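Shown below is the structure under consideration.
The other protein chains are all here in position, but one chain of the complex has been omitted.
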Amino acid sequence: MAEATVRFRDTCIELAHGAGGKASRRLIEGLFLPLLRNPTLAGLADAAVLELEGLRLALTADSFVVKPIVFPGGSLGELAINGTVNDLAMVGARPLALLATFILEAGLDAGVLETQVKAMAQAAERAGVPVVGGDTKVVEHGKADSLYVTTAGLGLVDPRVDLSPKAVRPGDQVLLSGPIGDHGVTVLLARGELDLEASLRSDTRPVWFLVEALIEKVASGLRWMRDPTRGGVATALNELARDAGVGVVLFEEALPVREEVRGACEILGLDPLHIACEGQFLAVVAKEQGEAALEALRRTPGGEEACLVGEIRAEPVGTVQVLSRYGGSRVVDMLVGDPLPRIC
Amino acid sequence: MAEATVRFRDTCIELAHGAGGKASRRLIEGLFLPLLRNPTLAGLADAAVLELEGLRLALTADSFVVKPIVFPGGSLGELAINGTVNDLAMVGARPLALLATFILEAGLDAGVLETQVKAMAQAAERAGVPVVGGDTKVVEHGKADSLYVTTAGLGLVDPRVDLSPKAVRPGDQVLLSGPIGDHGVTVLLARGELDLEASLRSDTRPVWFLVEALIEKVASGLRWMRDPTRGGVATALNELARDAGVGVVLFEEALPVREEVRGACEILGLDPLHIACEGQFLAVVAKEQGEAALEALRRTPGGEEACLVGEIRAEPVGTVQVLSRYGGSRVVDMLVGDPLPRIC
Amino acid sequence: MRYVDEFRDPVLIQKTAEEIRRLIDPNRHYRIMEVCGGHTFSIYRFGLQDLLPSNVELVHGPGCPVCVLPMGRVDDGLSLSENPRVILTAFGDMMRVPGRRGSPLELKARGADIRMVYSPLDALKLARENPDREVVFFAIGFETTAPSTALTLLRARALGVKNFSVFCNHVLIVPAIRAILDSPDMRLDAFIGPGHVSTVIGCRPYEFIARDYGKPVVISGFEPLDLLQSILMILRQLREGRAEVENQYKRAVPWEGNLPALRAMAEVFELRPYFEWRGLGFISQSALRLREEFAPWDAEVRFAVPGVRVTDPKAAQCGEVLKGVLKPPQCKLFGRECTPEYPIGALMVSSEGACAAYYHHVYLRQAAEGGTNG
Amino acid sequence: MRYVDEFRDPVLIQKTAEEIRRLIDPNRHYRIMEVCGGHTFSIYRFGLQDLLPSNVELVHGPGCPVCVLPMGRVDDGLSLSENPRVILTAFGDMMRVPGRRGSPLELKARGADIRMVYSPLDALKLARENPDREVVFFAIGFETTAPSTALTLLRARALGVKNFSVFCNHVLIVPAIRAILDSPDMRLDAFIGPGHVSTVIGCRPYEFIARDYGKPVVISGFEPLDLLQSILMILRQLREGRAEVENQYKRAVPWEGNLPALRAMAEVFELRPYFEWRGLGFISQSALRLREEFAPWDAEVRFAVPGVRVTDPKAAQCGEVLKGVLKPPQCKLFGRECTPEYPIGALMVSSEGACAAYYHHVYLRQAAEGGTNG
Amino acid sequence: MCLAIPGRIVELLDENDHFAVVEVAGVRRKINVDLLKQEGVRPGDWVLIHVGFAMSKVSEEQAQAQLRLLAMLDEEAQAVEEVQGYRFD
Partner (left out) sequence: MCLAIPGRIVELLDENDHFAVVEVAGVRRKINVDLLKQEGVRPGDWVLIHVGFAMSKVSEEQAQAQLRLLAMLDEEAQAVEEVQGYRFD
């Protein structure tokens, strides 16, 4: 193997390297991709797609380490199923099977584990995907935080779609399946450290049903999809802008953000565009089919709040801009580091 | 979903639940299987097999948490690749693609990570499998032990084989690809706590090449395979004995154990049959083809030390017995708990 | 009335912007300093520069508490976390500020027990919950924040909490403005006054600016309409040749400020004879320290603080940017060695820092417009 | 000569077994107690029962150090780990022994700092490496192990290590044998003497068994040939009506034992007036404690040890099994409530414990032979 | 500097009125209201919140006046007069 060029220069791993923003990208592009390079390597895509005897198979895996493990509207286990189902969906793949591995901390209450596995079983049933295998490791007390779950998924890419940043064209429309930031803010508040309370629930859910509706209606016009998890909408679209060589424009007024999410972000000096969703996705569709796509989403249960939030422009390449009603504009970058409250 | 019956009654997770022995089996059979049940669920098999458009796809995942992360002859990263490749091989599947997810401890030296990813890249190349995707999470300092890696693998089951405990018949022969216990003892000594030294190396390696040779030669006579990782040969064969409803007999004199492994086991009061291997496998073959199978293994580079170690008997059902030269016999159970030195 | 969206009304914003355009002298260049980092952030956040004529230049001032903290003070504070008994607490704003041996986040990654708090009261609570540990609060901020530290210390004393202390870095904005006015580089026409500081100190402390230096001051809120109206009020003063202290932010700022807050500060703090500001150097009577009566809660008394002085990297021009003498991109490190991912100066860390704000909201767009190599 | 495989030679094993068969009286039932758990383990490990005539019954004795420790002592030791400064160290053998609130492994799983050591010297090393912690060694074992604890304590004193201490549970095998001989249930014909204990105490201490109770004693090694030869030697004595102490394990056991070991023990330990043994009850002068001079290293002096007495579950018949009165499967809990996975008594934990050995090597096979429901 | 956010008092928490619950767009937090002792706060009042403390009361009257004034900016003659009148006095 030719000696690969590792460009990652940070000396020490920090939380930011796992937060889905710039530091994550630096680690992936600077270390993982050069060392593991091969034609199929998914890089920053949600899932890898692999040809086998005329079929396109999608493969993806994610580890889940969220704290607390139970929060309003969901749990680590539920997230672990939905997250992987959604990553398959984002490449247009119907989920076929999941694997789940567990890293358990010695001393974990067996009831806690049971609750999480039950949540996984229910989520898998809701998503219509079997968990076909897995693994369990136990580490010493204090060497993990209760439990970490990794799920991997296999899916079959719908033959009608061909999704890629490269398929995105100026004029295309940017759709969003529903309000953003619910998950991230819910979990931030559920940690309890900030002493903030709100009746918010994580949006964790499988989105394959919505994607399927989209494919049925506008397969030919569907260019690209992404679930804006860690790093939020801003990071997902910045990656698109860079990878596709386009500019993305968002209409501030059109962005769906629940009042409580907006309130928490105001208090903490955070931007909802950087906050994680776990049950929403962005889709870029050809302008001619935008209307039909939106209608298809809105007609599908769970898609009622879908909306047109922006459009693709030829320029400025590699940026995401937010336009306000009154004519102001701002550039929104990828998340830098973990989202940290700005307070004083 | 009908309410599943959880039979797992332990109140607290301990290291033993991840050690691959009885406690692991209790957790898997008592909690995971009832909750996640579905026709394809692999249970305790190395990999799940799934039919898709006439193909048999194998799926498997394992998490790797070994300490120390570098030890003579291997590393956590190398293990993570080989372990998953081998689990695919054990169901007769040629490995097609791997996924790798990382849980990193904040504060991890970037050089340590780079070394591990390099080891993974090299192991993947040696095994001839691309790593096509993955994920990285970072947890707070002290919430993991350097790094944990999970790999998932997709393989294509060779159409000529049909492996299952149910295919095993009295009279079949039990083959072993080489000496046992090298990995487990190497890692135990590498931890340094016991202050023992020996020039041992982990046996970690991909075994697909050996399995392929076996399939080419005796596909029709191949009944079952298993890589005796955590829990060792004793646990793997006990599971076979129970699942197949047969008795397994091992010939003490035939069991290949390196001198140093035997020495360490004597000092620590451990049984080599309970010690993990990471580059060996057990194969049960029809008696008529035992000779040919052994020859096929021995002719393949890395298979020179393969040997016939036992046979399948109709009785006593569910047990593994070791017969000594002088006519004594003992029953070897599955590993109970983690292997603990017996000293005083 | 929710006091947010009402002040982002597009019709009113356009009206106010139009009035500004109507009012200015196209042949004159206006340089207006927004003293407060919160204003800097709002200006970029809401794209207000897009609404202003090109000859109205907004100059970013020193009102970003982490930006003006010299690296030596950061190191001093972080050194406390080397004591294994100490839990060091700080606002989220501090967590990425670089010290010589890394930022609080980096030290935390390597095992230091450093925790983010939303309020100094949360740090006090942590101390009561961890009686066997020493909780130190790394206090930063201007007059807006100092009263909360003061009240927290009064509470700690009243409750008899002995394992809580404060590493005090509270600074005062008025001496900093005077230092800028006295700087020979000074070329400013007026000031947008800090709205939230003024809820505490009121409007009177700015009068010397109008009186002695002849510069208009308008104390402003933080919403788009607030800032545009404040600029309008400044332009009117300039056009009419007036120099006065005006209060645009009347809904929140009383002319006299907040007396209980000022009293609490006076009870707990005293002026330091001098204090070093990043870029501005030593400014006399520009910062607060704990009074002797609060020595048991003063981290600088209770622990050995090295008291290091660290000079900024030579090429870093944070000081010039803080004074408004240079625009961020005029620093040679800007966008190259110094980026939000790898900040060299604190101005590149805080989203209120002039360099970070400029980087995200102006530089990235310009770079993109100038081609993909930008 | 490697002193292992040579003593597993199939030809010699067959020869010796044949000689045994030749020698016995087919109409007599022989009950021979192997005192030592190491022998119990070897007997099962090598399948030696298969080689013996069915009327030669090997009865398992009390020589398993974790088996004879009453649960109260286990709890006392484990209670030390509740002190967050304490690192509790123990041999691997102890780690699964159940206390009332769980085994050391379970407590460790829930966060206690309990570590396995291979040698008491490793515990001492740990103490020197962790000067801010208290390292306690949970000492168990018979006369074989006691000298190592004694030498370690002498070393700790010589090196001035102050954060090391020993929770002493060393017991003496000879008083236990006497207790068994005095038990009204006693129906034994002879003893296989403990080979490794005898390297320390020599052969003399067993003479009372031959002299006063008329029972042959053969001190034996642990390899198949050793045990078979010892049985042969016993059968010869019985046949010839002799009752003597014989040393089969001459290659390792000197008649006089190990004087430096005995001296070290005498320097560090003194006899406890009485000590409770699981199943055997209180036996006077059957255990060791640290002499007063070693109080600074005595965990029972330095820490508050609750001194709990815990009675075994009613149905558990560990005591009867330990005395050789019952065979393991005669306990009502055996194989049902009490299994190696969920042990109730320590005899089911240690691979030297009679119940665990019987379970793994006899019961499982019988269960399998009796059908799949076993 | 000094991020401060308008929130509405929804509940006073203790006898001595040290603490109150505020709500910002549906998000609630306990804050200290000692700095508004003199004026006193009541449920329904709006306050500016900074690092867990209420810093000042927000006046609806002043806010309405400001918005009215700006709304009249294009009613020129009147506006000029009003804006001048808005100067601090």
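When the chains are written out, they are named A, B, C, D and E in that same order, and each has its own residue count from 1.
One rule holds in what follows: a residue touches a chain if its C-beta (ideal position, glycine included) is under 8 Å from a C-beta of that chain, and two chains touch if they have at least 3 such contacts.
Remember, predicted model here, so these are calculated numbers, not experimental data.
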Next item on the list: For the chain that's been dropped from view, list the shown partners it touches.
Entry: B, D
Next item on the list: Determine which one of D:Arg31, D:Arg178, D:Arg236 or D:Arg291 touches the chain that has been left out.
Entry: D:Arg236
Item checked: Among B:Leu196, B:Ala286 or B:Leu323, residue touching the chain not depicted -> B:Leu196
Next item on the list: Among D:Leu51, D:Met95 or D:Leu225, single out the residue that touches the unshown chain.
Entry: D:Leu225
Check: Considering the entire assembly, which residues of chain B contact the chain that has been omitted?
Finding: 189, 194-199, 259-260, 262-264, 266-267, 269, 342-344
Next item on the list: Tell me where the left-out chain touches chain D, residue by residue.
Entry: 1-4, 6-7, 9, 12, 15-16, 18-19, 36-38, 63-65, 91, 118-122, 141-142, 144-145, 147-148, 151, 194, 196-197, 199-200, 203, 222, 225, 229, 232-233, 236, 244-248, 250-255, 258-261, 264, 352
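In the analysis below, only the chains that are shown with their structure count from here on.
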Next item on the list: Just tell me the minimum hop count from chain D to chain E, counting one hop per pair of touching chains.
Entry: 2
Margin query: Farthest chain from chain C, going by mean C-alpha coordinates, please.
Written below: D
Next item on the list: Return the chain whose centre of C-alpha atoms lies at maximal distance from the corresponding centre of chain B.
Entry: E
Checklist line | A-D or B-D, whichever has more C-beta pairs in contact | finding: B-D
Margin query: Please identify the chain lying most centrally, where each chain is represented by the average of its Cα atoms.
Written below: A
Notebook entry, point to check: Where the centres are mean C-alpha positions, what is the separation of chain A from chain B, in Å?
Noted result: 34
Item checked: Rounded Å distance between chain C and chain D, as computed from the means of their C-alpha atoms -> 72
Next item on the list: Please list all residues of chain C that touch 2 or more other chains.
Entry: 4, 9, 65, 91, 109-110, 118, 122, 141, 144-145, 352
Notebook entry, point to check: Listing for chain A: what residues touch at least two other chains?
Noted result: 12-16, 106-107, 140, 142, 194-195, 266, 269, 342-344
Margin query: For this structure, enumerate the chain pairs that meet the touch criterion.
Written below: A-B, A-C, A-D, A-E, B-C, B-D, C-E
